[in-house]
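Here the complex is missing a single protein chain, while all its other protein chains stay put.
Order of writing sets the labels: A and B. Residues in every chain begin at 1.
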Amino acid sequence: MIQDLMIERAKQLLLSGEITCAAGWKRGDFITDSQPAIFESLQELENLVYDKYCAANLSKYLVGLNLKEGKILVFLKPCDSYSFNQLVKENLIKRESVYIIGIGCEGNIRLEEMQGTELLERCLVCTKTEHVVYDELVGEQLNAREARSRFEGVLELEQMSSGNRYGFWHEQLSRCIRCNACRNVCPSCNCRKCVFDNNKYDTGQKASVSTFEDQMFHIIRAYHVAGRCTDCGECSRVCPQLIELHLLNRKFIKDINTLYGPYQAGEDISAQGPLTDFNAKTDPEPGIIHQGGQADV
Amino acid sequence: MCKQDSLIPQIGVITKVKTETPDVKTFSITDIEGKKAFDHKSGQCAMISVPGVGEAMFSITSAPTNTKLMEFSIKSCGVLTSYLHTLGDESQVTIRGPYGNAFPLEEFKNKDLLFIAGGIGLAPVRSVINFVLDKREDYGKVDILYGARSYDDLVFKEEISQKWPDEYKTQVHLTIDSPQEGWSGNVGFVPAYLRELNVKNDKMVIVCGPPIMIKFVLEELRNLGFEKEQVYTTLELRMKCGIGKCGRCNIGSKYVCKDGPVFRCDELDSMPGEY
Partner (left out) sequence: MYKMNMQDMPEMLTHMAELMDVYVPVRRGGLVNFEPFSQGVEVDLGTLKTVKSPKDFFLPQVEHLFSAQSQGSKLSVKPQDLPSSPFAIFGIRSCDSRGLEILDSVYLSEPVDKFYEARREKGIIMSLACLDPTATCFCTAFEIDPAEPKADVAMWEVVGQLYAQAQSAKGESLIIELSKFFQKADIGDIAQEQGAIREKASELPWGKLPLQELKSDRLLELFDAPQWEELHKTCLACGICTYLCPTCQCYDVQDHGTGAEILRYRCWDSCMYSDFTMMAHGNIRNSQKERFRQRFMHKLVYHPENNGGEISCVGCGRCVSKCPASLNIIKVINSLVVKADV
């Protein structure tokens, strides 16, 4: 069984001194409760589990952890490896301080009251079936899935009248309780000090005084992760109010693909990001500098 | 204390601003009619706010025996405090309170008192000193040990150098951290000076200052034979409501805004060290 292979490999790596700890999942209070965990001993590794409830993307936990001595082992599902790569690209994870074991994924279960049988939305539209980064792969790679297009929802929204679309987002975003879970779980939300936490410049904001402000928080967040969001789907997974945050991110992804050519964040760390590679001559949305006729890059 | 309007402030008028040090000013505040906004006890605090800028808790540095106004000595160190430093006479702020417990001045009666303060930490202590000196016959000998980084950083200069030393059975011991031209007093940190002074352990002690100073002062007091039950200090934490509900000054089962800010040192031992 893959779980046994994972435990065995982790133990070998720990014993050999190759790694000092491992990020994985362990069994919690219920059979469906596979919680993210950091393992530091052979004994703790006995509790490692891997099943369809291991939804947490462990890449985020590596931000900041890479400062420790020695290597950390991390188990990455194919889609998590994109987040990992993107963080390496952003210099937030040192590739050389992590040992990656890639593991296959058949999709994660959407839980309600710790029960469920259906896959998470992100898994229904999954296209990331291969790891983009790993040191070794363990177990059978059961990744192929019959996927429907992840842009279906975006297309529906694009076809709505602007009034209806506003109504849709207003209803969605006014549910927000500003718990910050979407932000804190997001691998791309990695500012040392989030602008919404910064009281120094009057941008700090803990609650929304009007529903407009809920929209501010989510729209600014979507803008800030645009071009870097790998569409890992963690934001929608953790939202307690079931806001379809992935639709915002996918709208950006779709527009970027249309304007700059197909781009998948996290896929290739040597590729220039579409929104960070400025070329005034070829930019389909050149902006005011170019229009002013001054730029000559 | 049951106030209808615990979270709703009244208007306070700044009637005088006195520059104490390069970064400390003392503000005299009355209510809109020029009277004292509310009665208080030594050690208690008030919430002062500039709407749109912020609100924070400050200790009332004037004594309860001052029935005309309240004084607050405020160091410029954050958004609100630096804004307050730009305000002059007749400026209006909001004020609510009083909040917190107080020093047990009844218990101190007929006892010798030792006040130890560092820097702006003299602000809450000054309220007690002036109360005691106003009721001089009720208390025993008074020793005041006060230090700051430099002469310029000593607050309430007139009181520490002229008014208090002239009082009956009152001694003031001043110290600054490092030598300075024109300074003939003691040089050195407050805890070291305390050891030098070799005070008798028969007094009640009130300590206030930076956490690191408090830590070493408590150690020296122990060496001098003081019991924790003789020593009082005040804590300073972030506060929002002032009435023990908003939760941010909660340490252990205490709310500093309500159960403090004055604590006897043996009480602190039963609390987690999150201060």
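In the analysis below, a residue touches a chain if its C-beta (ideal position, glycine included) is under 8 Å from a C-beta of that chain, and two chains touch if they have at least 3 such contacts.
Everything quoted here is computed from the prediction, not taken from an experiment.
**Student:** Check each of A:11, A:52, A:165 or A:178 against the chain that is not shown and name the one that touches it.
**Tutor:** Once the missing chain is taken into account, the touching residue is A:178.
**Student:** One chain isn't shown here. Among A:241, A:258 or A:282, which residue touches it?
**Tutor:** Within the whole complex, the residue contacting the unshown chain is A:241.
**Student:** Touching the hidden chain in the complete assembly: which of A:38, A:92, A:137 or A:157 does that?
**Tutor:** In the complete complex, the chain left out is touched by residue A:38.
**Student:** Would you write out the residues of subunit B that touch the absent chain, in ascending order?
**Tutor:** Within subunit B, the residues touching the omitted chain are 1-11, 51-55, 77-79, 81, 90-94, 236-238, 240-241, 243, 245-248, 250-253, 270, 272, 274-275.
**Student:** Residues of subunit A in contact with the chain that isn't shown?
**Tutor:** Per the touch rule, subunit A residues meeting the hidden chain are 28-30, 33-38, 56, 60-61, 111-115, 171-172, 175, 177-181, 183-185, 197, 199, 204, 206-209, 234, 237-238, 240-242.
As a working rule, only the chains that are shown with their structure count from here on.
**Student:** On a C-alpha centroid basis, what's the spacing between subunit A and subunit B, in Å?
**Tutor:** Those two chain centres are 50 Å apart.
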